[in-house]
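Only one protein chain is missing from this complex, and each of the others stays in its spot.
Chains here go by letter, A, B and C, matching the order in which they are written, and residues are numbered from 1 within each.
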């Protein structure tokens, strides 16, 4: 800025009193746009899966601070000393549970959602209900609800955990409590919430005003898949293809009030238009192959890969395969909307497509 | 009251000026409880069906002021000169549409819901969407939406119409408009809303804040039936058995904001406890047989019958058959709740059961 | 309609079974617009006041079914047998309380509001709070709150009561309960709500989410007057001049959830534009003189007069005096808005002014 010596001396003098000159820092604090902290990044599934499976030989859930998880670490944030964050606000971990194991019961102020990748026979218990996990299911463990995982099957079970732990850490709002018992008492029939609320537009009479948390704790793959297929009767969304989000049937809002879950389908050859939003996201490739262009860099993906989309980054998706590609993602959209901070901008040039300036080389 | 002559003269004198003495009428205006106007009443299906079918020979929808409908008339209200009302606030009609016919397009400030009783191949068009009607479907034509019915099939189609027309008439809030064309233009794919919103707890991304009217216009029987079967994993509601209501997936509230639709299942032998509420209802027997005790009178019902439950009347249900009995009903519960007037009271004596003092003899 | 004999025979036949032909009544039930039931009407204050004062000699509040009130009776509704209604949904009474008298405590499902016309030293007790009434105050006794009136002063006290009793009667939702004691126990400091919530945009910390009923039970004249004066810095509303409504500071909605209170000021010479709305109203002239044109008839008014505006009636106001005219009114707008039935239409011809076809001659 070129401050005078007199002014610099003033800055120094007031700093002793824990006072500061706004003019010296205003442009760092109130920036024209979000600054790049998290970077776009892609993790290959074979790389992750190998390490996750290996962790099964090295540590147990109980020894591992209650969970056995390998998490995605955004290099841009890690470089700033901010650990265990895939984007500025979102954490993603890949959790392994082996037959017979238990990940003990606890609760925390962070919201968590799960997406099931492999295996069956394991369950998540939440608020007295055992939810059996199947590939493709989306499962909620809302903030401050007791939850534990157990495995009654015979093969390794792998799923994706999504939490708003970076956000909660940033605002210093973490509370955690272990349960007195390893497994919480089960007080409801298995898959209670599916049986009671699984037909989303019907509600047991007398259950009104059941706002938070969502009465429905698991969104099973068959429904999600059906909804995506049904959407094909319509024009796809220009930015997201055929995309659905998981909602709380009691209030029509996001299933988890701070994290959105989204499933999107891209038909072969589909190339969406680019846009950007303040909300960030982490994608997991459920099936198919293609690429996403983020801020001019091309990220090629295949089944199983994970991709971090930072806040306010331009992005567009392409399905290069011959089958439908399906992307699951979590976002912090509800957070940004609750706080009235969300922004969305469309890329208007070249029919909505960014020029591709580089290709990302993932670590393999 | 025994007013003095002086007072009676005063009453007479002020009446000339269109003034009145509150003391003389207060107990008629502000009653301790709702007064009996509508009465409990049961209509036999064969009686109704025969007349409805006969109406098909006597009149067309177009000649019939746009619809061919035989309605239920509550004798208590009819005696007070209040026509075409099944309860103080609810109208129920049974509509017949013959192959090739059209019931022309119009809209009105009254809310309407439909429950499909017989036939197929006919559709309701609402806001540019053709909804094909199947037995057991629950269909919305929200207030002030254009709607018409057409029949592309080969057998008579019969359904139940439920409207809040008595309520709207009481408060003198009726607006009606015929469409310029007999059939409104179709602008959406057939069964649009099922394809787009039929998995209630998933929503197309970008469709947020879609409050009123419900984005879902038809609740198909297969889903309703599945939801009822799922509920059997739980204890039944003591007053209503296994009961679900139709909700708007965009806000978690009643599918129509002034009329509730409820489907309830009573297992063989089930005898619910009695209660009463300010909201009134009209029941239609979807399957099975049994009886309902209303204010001490027993109303036996079989498949197809209709039963009017007035406001604030004690009622309990019994399934006397060997199969599940299923009752569909419409109520004015949302109205009473919006206005903060709803009340519910449980019958506490004799394990929740009223003494049966008489048996209603329906006209056959 | 010219039905055939065969059809007329059918109508007669089905009527025996309490069934009816929709085609025969549809145009009475579902009308193109609200029908005229209530009529526009004006009551002169000297006529009312004389009878109210006389009632003080003839009856006590206690003998008079708990209140001594002369009410306005709309001739159009009275002719239809609908008593004690100023409009289809609104009741207005003029209540007299003499020094030392008590109007005993009760509660009812009807909402009530008061506007103070004459006198001082009397109070309304509501939910444990004594509210001292002064000329111009607007006072709430929300539905189902205990309320009684007492007079500790020395001169007759006269006020206007506004209730939604016609509406509640129409939908048969009346509940009433007398208090075990003549006066409810006082549990709060006098004028509690003014002291605690009287600065509307400030709230005692910790009193959050205090939705219904309004925490503020009285809206004192000095504030109302100040708000009207402040509004003069702006362009007046074209239809209502300088007009404010009373709101619940806890939620920003109508002070009473079913009845709106409105105070409007017309400067000398002001002539508002005509419009109509589904909501009906009853006006009381607080000061000044002028006239209102309703559906082409001119109603001249002076201080103290009452004027009934039926639903969906065109109306415009003129101040013909040399001072500001002030009209207080109650309306059923919140009711119509809650039910999503409200409609508003502007009169577009002749600069917004109706032709005056007749002049109403009030009874004197």
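Everything that follows uses one rule, which is that a residue touches a chain if its C-beta (ideal position, glycine included) is under 8 Å from a C-beta of that chain, and two chains touch if they have at least 3 such contacts.
Model, not experiment: these values are computed from the prediction.
Student: In the intact complex, which of the presented chains make contact with the chain not displayed?
Tutor: Displayed chains contacted by the hidden chain, ordered by label: A, C.
Student: Decide which residue listed in A:97, A:143 or A:307 touches the omitted chain of the complex.
Tutor: Checking each option in A:97, A:143 or A:307, the one touching the absent chain turns out to be A:143.
Student: For the chain left off this view, which of C:99, C:156 or C:249 is in contact with it?
Tutor: Residue touching the absent chain, from the options given: C:249.
Student: So that we can see where the missing chain sits, which residues of chain C does it touch?
Tutor: Residues of chain C in touch with the missing chain: 189, 192, 194-206, 211, 216, 219, 223-224, 226-227, 230-231, 233-234, 237, 240, 243-252, 255, 262-264.
Student: Hey, which chain A residues sit against the chain that's not shown?
Tutor: Against the left-out chain, chain A lists 4, 6-7, 10, 13-23, 25-35, 37, 41, 43, 47-48, 51, 54-55, 58-59, 63-75, 78, 83-84, 88-89, 91, 93, 108-110, 143, 165, 167-177, 212, 257-258, 278, 311-312, 335-336, 338-341, 343, 363.
Basically, only the chains that are shown with their structure count from here on.
Student: Using the touch definition from the top, how many steps at minimum link chain A to chain C?
Tutor: Tracing touching chains, the least step count from chain A to chain C comes to 2.
Student: Regarding the chain B and chain C pair, does the interface count as same (over half of residue numbers shared) or different (under half shared)?
Tutor: same
Student: If you average the Cα atoms per chain, which one ends up farthest from chain C?
Tutor: A
Student: What's the rotation angle, in degrees and to the nearest 5, for a C-alpha fit of chain A onto chain B?
Tutor: 180
Student: Determine the centre-to-centre distance between chain A and chain C, using the mean Cα coordinates as centres, and give it in whole Å.
Tutor: Using C-alpha averages as centres, the distance is 54 Å.
Student: Could you work out how far the Cα centre of chain A sits from that of chain B, in whole Å?
Tutor: 44
Student: How far is the middle of chain B from the middle of chain C, if each middle is the mean of its Cα atoms, in Å?
Tutor: The mean C-alpha positions of chain B and chain C differ by 32 Å.
Student: Hunt down the residues of chain A that sit against at least two other chains at once, touch-wise.
Tutor: Expected reply: no residues.
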